[in-house]
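Input: a single structure, listed below in structure tokens.
Moving on to chain A:
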Amino acid sequence: METIVSIKPLLAVLVSLMVVPILASSRAPNVREAWTFVAAGVKFLIVLSMLPIILKGTEIVYTIAEFVPGAAIQFRVDAFGMLFALVSSSLWIVTTAYSIGYMRALKEHSQTRYFVFFAVALSATVGVAFSANLLTMYLFYEMLSFATYPLVTHHQDKEARSSGRKYLLYIVGTSIGLVLPAMLICYNLTGTLEFGKQGFMAGAGASKGLIGLLMVMLVFGFAKAAIMPFHSWLPAAMVAPTPVSALLHAVAVVKVGVFSVVRVITCVFGTNLLLSLDLGTIIVFAASVTILVGSFIALSQDGLKRMLAFSTIAQLSYVVLGVGLLSPKGMTGGMVHIAMHAFGKITLFFCAGAIFVATGKKNMSDMVGIGRRMPITMTAFFIGALSIIGMPPCGGFISKWYLVLGALQAHQIPVLVVLLFSSLLNAAYFMPFVYRAFFCKPEEAMFEDTIKEAPPFCVVPLVVTAIISIILLFYPQPFVRLASMMVQSITGA
Partner candidate 1 sequence: MADIVSTVVANYNYWIYITLMMIGLYAIIAKNNLVKKIVGMNIFQTAIILFYVSIGVKKGATIPILEHAHGGHGYGVVHAAEYANPLPHVLMLTAIVVGVATLGVALALAIRVYNEYNTLEEDEILAQIREE
Partner candidate 2 sequence: MSSQYPALIVAVPLLAGLLVFIAGWVNKKWCFPIAVAALGISAYSSIGLLFRVINEGVIVYKMGGWDPPMGIAYYVDHLNGLVLVVVSVVAFLNAIASKRSIEDEFPDNIGAFYSLYVLMVTGLLGIVVTGDAFNLYVLLEIAALTGYGLIAMGGGRGPLSALNYLYMGTIGACFYLLGIGYLYIMTGSLNMVDIARILPDLYQSKAVMAAFIICMVGVWIKMAFFPLHAWLPNAYTYAPSASSSLVAPLVTKVMIYVMIRLILTVFTPEFSFNILAVSQPIVWLAVIAIVMGALLALKERNLKKMLTYIIVAEVGYMVGGAWLGNRVGMTGAILHIVNDALMTLCVFMAVGNIVYKVKGADFEDLQGLFRKMPFTMGAFVVGAMSMIGVPPTCGFFSKWYLISGAIQAGHYGFMVALVFSSLVNVVLFFRIFEICYYEPFSDDHGHGDEHGHHPEPAMDEAPVTMLVPLFVIAVILVLVGLYTGDIVNQIIDVAIPKGLV
């Protein structure tokens, strides 16, 4: 594998941190938001400028400081990291636009703080994407946990406090309580934390029991992935303003979680090791349970955002499931699903927020007939829902297709059943709502028959992400390409 040394990964991480002082000091909202846009744009461009290099099969490396051999604060951009960085940096631009519309329309307080921590969170996200080893990943993972805390608890009321507690308890409790010791045990076994394509634990010669224990600690320890039983912070975090929820679910937090889990499976332990010890089954089992239980709970929810939250819990486990299958197609599907789900889910959250901005409604039972009042928003919602269910003409179809192929490739018929059944469940919790929004009887409709959308800053972003979701079906490159590059380098095929 060819590598080049470049400062670009560091720049991509730092660019949003660098605007923080400007954001914090400026009193004029317009200046502040303009700077956020500049930072988001520059970040995206830096990430984009690395894309051709990565697609050529080269990796970019940059070391900040090495404190013990094998554990440095170091960046390494590979195909999988690139995939995730592309998703998150591009969606930051959209989310920024949406945030402006949402926060201004609701006259939220402390908007400066909001934009500052948003920027820090994005730095951390890209940092995770570009991490070269477990230590660096842990560093940015923790940074993200603490940077998102003020965002989740933005309302600063009692409800926010109790949700914030839950959030920290799960996220920080697991990362310090499980990941930190597991990481150190790994380091003391192998003398390195450097991600390897075959996994750095492969040559450790540890017993199956120890490897299994470490894997469980690491996979569940990255609780942002919301694998059950460490999932309930996610619905609690729904007290946050909607753009934050969108960020949490689509861009940063949960995706950082699954990204970390995938990294652990592929680059810490390696597929060969897990296959030979037959440990993938544990992951597949946990993920399958999460998918089914999450979907069932989503079915019973009335709060739109809560329903989306449980949907996310289920969808995240698709990624974990795909990679846990340890078959090339399955892993490709899992990785691609990070991108596909991101665009679909962010659309859904944007819609939920837009409805809230325009009508102040949070529950689906209060939204009957909303489609006539907000047709653009609800159309976008429909597209997003299709993408999550995995139906054409949306990008979600691609990843689900790969996942099904992966299950076949791994000869895991039960997984196939789980996948198909959960798609049904997805349809079951999305479609009645969409149907009643558009096709309810006139006397049932809760809204006047005039079109009144949310402000343009809210609507344009959700239209953009909905359109991208559709485009992704026809041009799933470069995500599929990046994912299969990564899988190739893992399996050597």
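Everything below uses one rule, namely that a contact is a pair of C-beta atoms (placed from the backbone, for glycine too) under 8 Å apart; a residue touches a chain by one contact, two chains touch by 3 or more; residues count from 1.
With respect to how the candidates were assembled, all candidates are chains of the complex that A comes from, given by their letters.
Nothing here was measured: the structure is a model prediction, and the numbers come from that model.
Put simply, of 1 or 2, the chain that touches chain A in this complex is 2. Here chain A touches candidate 2 in the complex through residues 64-68, 73, 106-110, 135, 138-139, 142-143, 146, 150, 153, 155-161, 164-165, 168, 172-173, 176-177, 180-181, 184-185, 187-188, 360, going by the rule given at the top.
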